[in-house]
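What follows is one structure encoded as structure tokens, with my remarks underneath.
As you look at this complex, bear in mind that one protein chain is not there, while each of the others sits in place.
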Amino acid sequence: MSRESYALLILDLMGTFAFALNGALTAVRAARLDIVGVITLGMITAIGGGIIRDVLLNRLPPATFQDWRYLAVAAAGALIAFAFAHLLRRLSLSIMILDAVGLSVFAITGATKALDFNIGPAQAIILGTISAVGGGTIRDAFLGRVPTVMRDDLYAVPALVGATIAVVASLLGFYGPVTAIGAATACFLLRVAGVHFNLRAPRPPGTRDRAAPPGQD
Amino acid sequence: MSRESYALLILDLMGTFAFALNGALTAVRAARLDIVGVITLGMITAIGGGIIRDVLLNRLPPATFQDWRYLAVAAAGALIAFAFAHLLRRLSLSIMILDAVGLSVFAITGATKALDFNIGPAQAIILGTISAVGGGTIRDAFLGRVPTVMRDDLYAVPALVGATIAVVASLLGFYGPVTAIGAATACFLLRVAGVHFNLRAPRPPGTRDRAAPPGQD
Partner (left out) sequence: MSRESYALLILDLMGTFAFALNGALTAVRAARLDIVGVITLGMITAIGGGIIRDVLLNRLPPATFQDWRYLAVAAAGALIAFAFAHLLRRLSLSIMILDAVGLSVFAITGATKALDFNIGPAQAIILGTISAVGGGTIRDAFLGRVPTVMRDDLYAVPALVGATIAVVASLLGFYGPVTAIGAATACFLLRVAGVHFNLRAPRPPGTRDRAAPPGQD
């Protein structure tokens, strides 16, 4: 394995861990779940987006499902969230940062993997974004609530931006470690800035931007 | 491209546009979404059913995902709904008619495409119906509500009738433009009559047909 793809694997596993931890914590807060529910939803958050991407690319069985390392890391992240949910609240900033790393890595690697499968650039951008946000979207559907990615803070937009930079760089023929890191950094900074400045994607004109009704979150 | 398949493509794209517009409008009304949510749910409504059909047929990547025209038309319909949601309320009759055209086209083309893949007639009828109603069903699951197709007006039944006529005509060897138009017309008229006369599919015996609780829709 080359040094580069080794670095990529480490980053990918870090993202998987962060997504599983954060996804499972969200599940613990949102509903009265048992250990089966917490671990299932943590693992779905971590590898669900990549599975949808791989189904749409006809790349079955899905890579992250076949590779036991992803399953083990995802299960470990979810298990830690299950056991220490009440302690982890204090670490919410660190977890958000780790989650933003996962978002950036998944968006960029998801989009470039899609390009390898002879699919158009628009489709590759969509698949990169799905890799990054699809798992959390399915988790929220199982929690019976409108996915936060569709209504709350800036989460899908940074992924879209990162995936677009990576795809455009590939089309222009200069995709490499530098542009990959650049695209991921753009996604990461936009995500963190979005949280810090409480940015939101536009809402339909004429909709009042009232607070969420109680119990909605 | 033959004149016939050109006509079919136009109808298919019209249906895609109508589904995306209507699906996104429904999403705007049902939940406090941002632009990401509205466009995602509009596109899922438009091409989600066809994607499930193609997964079950092992026809991957899904046709409407690979063909950028479907993605572009679906995104345009959803974007128009996002921008003009409050104006489009006045056009609800026209939108319902356009949506009924989409329902009819998707049910018939979905069922006949399935027959090309060496699958049984019952499966082809199911897949035609899924092509027509599957996208809206997934949209409703993401909106956290019981899919309207499972509880409200006559929506799946017209699709089932249209798909059945098309499949039976194919099995008897006289499927062609005339029977296709006949099957689609039957679906369309049944759908429009259902809305006009407020017809509903039967409910379990012993269930009171009370009104929906407030906030359910």
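In order of appearance the chains are A and B, and numbering begins at 1 in each one.
Assume a residue touches a chain if its C-beta (ideal position, glycine included) is under 8 Å from a C-beta of that chain, and two chains touch if they have at least 3 such contacts.
Computed from a prediction, not measured in an experiment: that's the story for all the values here.
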Seminar exercise, completed: Out of A:51, A:132 or A:184, the sole contact with the unshown chain comes from A:51
Exercise. Given the contact definition stated above, which residue among A:3, A:32, A:90 or A:196 touches the chain not shown here?
Worked result: A:32
For this session: Out of B:9, B:76, B:146 or B:195, point to the residue that touches the absent chain in the complete complex.
Result: B:146
Problem set entry | Residues in subunit B touching the chain absent from view | 55-58, 60, 117, 119-120, 122-123, 126, 137, 140-141, 144-147, 149-152, 156-157, 200-207, 210, 212
Exercise. Tell me, which residues in subunit A touch the chain that this view leaves out?
Worked result: 28, 31-38, 40-41, 51, 55, 60-62, 65-66, 68, 71-72, 82-83, 85-86, 141-144
